[in-house]
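Apart from one protein chain that is not included, each protein chain of the complex appears where it belongs.
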Amino acid sequence: MAASDISITPIKRADITGESAWWCVGCGDFGVNSAVQQVIMSLVNESNVPLENMFALSGIGCSSKEPDMLRVNAYQGQHGRSLPVAIGVAIGNPSLKVLDFGGDGDTYAIGMEHFMHSIIRNVNITLIIMNNQVYGLTKGQASPTAHGGLTTISTPEGKKGRPVNPLRLAIAGGAAFVARGVSWQRNELVDIIHQAVNTNGFSLVDVFSPCVTYHREPGIRGSGPIFDWYRENYVLDIKDAWEGMRNQVFTDEERAQLPAEYDPTSPEAALNGLRLISEASKIGREVTGILLKDDSQPTMAENLGVSADRPPALADVSVENNIAGYHDLLASMR
Amino acid sequence: MAASDISITPIKRADITGESAWWCVGCGDFGVNSAVQQVIMSLVNESNVPLENMFALSGIGCSSKEPDMLRVNAYQGQHGRSLPVAIGVAIGNPSLKVLDFGGDGDTYAIGMEHFMHSIIRNVNITLIIMNNQVYGLTKGQASPTAHGGLTTISTPEGKKGRPVNPLRLAIAGGAAFVARGVSWQRNELVDIIHQAVNTNGFSLVDVFSPCVTYHREPGIRGSGPIFDWYRENYVLDIKDAWEGMRNQVFTDEERAQLPAEYDPTSPEAALNGLRLISEASKIGREVTGILLKDDSQPTMAENLGVSADRPPALADVSVENNIAGYHDLLASMR
Amino acid sequence: MAGFQIYGAGRAGDGTQTNIQILGQALKDQGAWTFMWSNEIYSNIQTRDTGFALRASDTPIFGPDDEFDIMEAFDAGAYSDEANEGRIPPITKIKTGGVFLYDSSVRLDYPNTSHEIHIERLAEIVEAKKLRVFGIPMGEMNKAAGAVHVVRGTIAVGAIAQMAGIDKNAILKRYAEAFGAGSNVYEINVKALESGIEFAKNEGWDLPDLKLKLTPIANDGRQIINGDEAAAAGAIVAGCRVYAGYPITPASEVLEYMAENINRFGGAMIQADSEMAAAHHVIGAALSGARSMTATSGPGFDLMQEAISAAGITETPMVIVLCTRGGPATGLPTRQGQEELNEAIFGSHGDFARIVLAASEPEDCFYVMEHIFNLAERYQCPTFLIIDQMLAQSSYTVPELDPSGFVVDRGKLLSPEQFAERYNGNGKTFKRYELTDDGISYRAFPGTPGVTNYYSNTNEHTEDGYLSEEEVVRQQQMDKRFFQRMDLIRADPQLPQPRYYGDSSAKIGFISYGGTYGPIREAVERLGEAGTKAKFMELRTMWPLNAEQAKAFIDSCDVVYVPEYSAGAQLRGLIQREVTGPSPKLKSMLRYNGRNMTPGWITSRVEEAKVGS
Partner (left out) sequence: MAGFQIYGAGRAGDGTQTNIQILGQALKDQGAWTFMWSNEIYSNIQTRDTGFALRASDTPIFGPDDEFDIMEAFDAGAYSDEANEGRIPPITKIKTGGVFLYDSSVRLDYPNTSHEIHIERLAEIVEAKKLRVFGIPMGEMNKAAGAVHVVRGTIAVGAIAQMAGIDKNAILKRYAEAFGAGSNVYEINVKALESGIEFAKNEGWDLPDLKLKLTPIANDGRQIINGDEAAAAGAIVAGCRVYAGYPITPASEVLEYMAENINRFGGAMIQADSEMAAAHHVIGAALSGARSMTATSGPGFDLMQEAISAAGITETPMVIVLCTRGGPATGLPTRQGQEELNEAIFGSHGDFARIVLAASEPEDCFYVMEHIFNLAERYQCPTFLIIDQMLAQSSYTVPELDPSGFVVDRGKLLSPEQFAERYNGNGKTFKRYELTDDGISYRAFPGTPGVTNYYSNTNEHTEDGYLSEEEVVRQQQMDKRFFQRMDLIRADPQLPQPRYYGDSSAKIGFISYGGTYGPIREAVERLGEAGTKAKFMELRTMWPLNAEQAKAFIDSCDVVYVPEYSAGAQLRGLIQREVTGPSPKLKSMLRYNGRNMTPGWITSRVEEAKVGS
């Protein structure tokens, strides 16, 4: 089918697959791409979202090659700057489903301004970060999420100083949806991304997506082992985290007040999530799972008075049809 | 005395006062300036900090005119960019006491990247923000801290969307010191700034410093009344906030666990502070006081291996004295 | 041409500006052409000296004149550099025989407190300039009437109206508009105005030489508008539906205009977090299919450089109104400057097509927006309009602006129907960067049927937008995007053409752009009247510069003056690059102290050059 034929459901993976692969064999990003494609297929095939309405964006980095791996409407932009472009798209036409892809350098270093403001403005997009602790594309310098001690070409003595914790910032900023996925658990990741896309407002899905080429832990080389390192040394499932915190941090009375399962939709989720992150970090771990889901806040488009039914991109700009309004406009300046 | 004579304590206010005043009569910034001068005098006169070691920076804005109001080593930079310059100064010579001044537009809009990263890197400086909810210098557009509904020239229908909450972000980012002052309570403000300067690491002092010219609340005009509006409708002292939260939010058992007074140095301060901010916001209030003080983390200078005793600015750069090292350096590339 | 020029010398917050503005509006209603500007506006908000000025004439005018006929002095800042900061007091700018109308109250109120005027201290300059001095105890009159200090200006307006024969009712109409007829503020102003008129009448004051013969206009639609507003209004009429910007002098008025107006037409105004964000919002909105733009000035423009480069390689239409001011860095943020031409044309990394236009007065700002948007979409490239601070922020009287002639030409942007017709069912595949015969690829609206692979990429890319580094691909895209595109642009008849003024046989020429237009045009006229033939080429398309046209003009002259507000002589550099090389024929006239040029500033430099040669 010519891609420009009116899209006919059901679409297959091949229909939304780009022309070549740009990642090292074994790179975690493949897992993310696969999950993303699955979500797109499900949106189109099951939720009747027209493929025409998908819009993918990215910055620059290995992770930002994601639009090259897809075949959807897309923009691959400048390093760190995909979010403000995504805002333009989402406001220009609020009927578009905007997926923004980035790396940990892209979004949490140089893109920090936009990251925080996009959250606070609650623009209705889903941001998917392939977090690998390094600048992959520029050959392995430490990124802001590199853990303390990580040795890279830019931190020959091991990284000093604290990493950026995106989940904490997103919760503090008031994101509508905050989750951490891992690239090697496809089904969970699909579920997370799916929920993110279906949340009205700003959704962050930070995914641990290991760089098998430049992320080097002492004694570990290659693809498989770095995944193991993550599994064994770094991540902590939110269920376990909650369980552990309930049991270890709280008194019996307090525990009685706490639900047995972590609930990302509870009004306490923001504070509980932050607390979980802190507790996990005390044992050097990072929480995975859905931390927060709250789409009670108006989106940026709503605040600006535009909507899928009133998209600026499709506003009538013919002079004829607007002439009365234009005359009014000018009459006020005399 | 010629300012370049070796400074002799005690210094007087006039010694550290600039050439003219750049603010509207009644502007809150005068209160901040006065407190800052008092802190400088106390540092110099009582704590034996040489006046030579003070370094003030700012961006652009009414608030950023602060260095023009002082007479100390200083840099008035670009809008939103004083923090990265401050980092350069603080790393170039860690013996300098760096005070950075900014506005809410300056630091929380365009300067957001640097705000978050300066916090996370824990650079040893004190950031003092004159928060007035508007862009004063450009004549009154809404700033990121403008409260919902505020009418300004850029929000003729009232501001829509959430304000940036700098305290929440600073706590989430891991600042060493986080406080909110108000410009009309000089003594408290002096105390806060003093503590901030004496904290090793990144200190944020966000000060409500009303713009008497452009911050317009319905039915309120001029200098006095806008201060009253803040007092009566907007701020909530941390003591009262804590008291209120203890009594209203917690069960009796929980309350028993909580200290009677808010303690910014407790290990729970970060989470308690965030909780206080949330509770206050539910009644449309902003907490004032010291929320957090924790200087346990290494500073950026420490992480980079420089210090007051080993300042790059004063490193010996003579070729003669370094020649052996230079030869080694070059010998490695053959 | 008959007219006069008034300077209101007061203090920020004392109402000087409002009253002068009202006087100007009333004069316009009476048939005058006016120009109103801040002559002394400090980039800070405080109760310090300000000067707001008004020029009125019986023919159209586009800038200030050299000296002032009347000065309204509301405090001592009018004649004295009180703070000893090197300030040149405005009184020096009254012309010989001019009028000094001042508040003779012994004590003034806030914000003029302690800046009372001591008339005896100006004896020397009054003598030297043979000033006509009129004192009115405005502050005291206010107090007696129980009115507020800020209406002192209204008293002054009344006195001037009386002396210069301006219709009282015309003025009252404007006060009514400003404050609401019948409101308390209005009534206070009416009384003040009347007391001013009375005072002057009682004293028998008269200024026969300043009486303009005007024909009141029965609402012929003439507008009072500044360059920013005109550009913003023009943008809306041209179909701009997403505006993203960050406040900055002298561009904030564009943002504020959009905040007020764009939503009514189905658009959105995004007050961005920074200019960097704003520029990328503009790209995003353009990708969604909206006509979008931003406006900024120097420091903000610096922050947009990367986005501009992205728009360049992704072939995204991007409209920027660049309001220039005195630099570098923060520089002189509220004052005149044209130091951003270089950056507009040569900033950003990489070679890509771009278009840089300039406007010279608000009418031009308004109408050029039609072309800006059409050019940006026709050639899918960054397109800038440069306007300088004087033009951006001064209020001009211009003929009624007519939106009806605007043509919206979206170039090769396919409507959903066109898209369907072109691609659906015939096996053809849409390719964002297709190599077409005419060298321009199609755009489309994502979200409309069939548009599923609209891929824009800041990496070098294949025809369908995928990253590629192959030399053949690169060469083709570069040739299309840069060489072929610039050739098309050069040949486009909608590129604003230069305008010529003065005597075409003259051997003295001027080349310039932007707000220098008014002063130069008048200078050329005055030179002509004084027997020195001169002519003026006003450039409107700065890039690509039409070298043949410029060469023809320069060749026809013995000397070509290049007046500009730039120490770096950026315009002259451009002419050298594109037309002449370093040439003794080109003579710079540089003004880089933040102050406006006036006709006399220019003519005197021609005289000097003559004496020198």
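A, B and C are the chain letters, set down in written order, and residue numbers restart from 1 in every chain.
Everything below uses one rule, namely that a residue touches a chain if its C-beta (ideal position, glycine included) is under 8 Å from a C-beta of that chain, and two chains touch if they have at least 3 such contacts.
Keep in mind the model is a prediction, meaning the values are calculated, not measured.
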Wait, the hidden chain, what does it touch out of the ones we have here? A, B, C
Pick out which of B:Q78, B:N122 or B:Q195 touches the chain that's been left out of the picture. B:Q78
Of the residues C:L303, C:V398, C:V524 or C:M537, I need the one that contacts the missing chain. C:L303
Of C:T436, C:N459, C:Q494 or C:N546, the residue in touch with the unshown chain: C:N459
Missing-partner contacts on subunit A, residue numbers: 19-25, 27, 60, 62, 65, 76, 78-80, 105, 109-110, 112, 135-139, 141-142, 144, 153-156, 213
Subunit C residues touching the chain left out here are 42-44, 85-88, 297-299, 301-303, 305-306, 309-310, 312-314, 324, 326-335, 337, 339-340, 342-343, 345-352, 458-460, 462, 467-475, 478, 482-483, 547, 566-568, 570, 573-574, 576-583, 592-595
I need the residue numbers on subunit B that touch the omitted chain, in ascending order. 2-7, 18-20, 22, 50-55, 57, 60, 65, 67-68, 71-78, 81, 84-93, 95-96, 113-114, 117, 301, 304-306, 310-319, 322-323, 325-327, 329-330, 333-334
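In this section, only the chains that are shown with their structure count from here on.
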So, in whole Å, the Cα centroid of subunit A is separated from that of subunit C by 43
Could you please state the distance in Å, as a whole number, between where the Cα atoms of subunit B are centred and where those of subunit C are centred? 37
Just curious, how far off is subunit B from subunit A if you go by their C-alpha centres, in Å? 31
Set of subunit C residues in contact with two or more other chains: 273-274
Where subunit B touches two or more other chains at once, the residues are 109-110, 112, 144
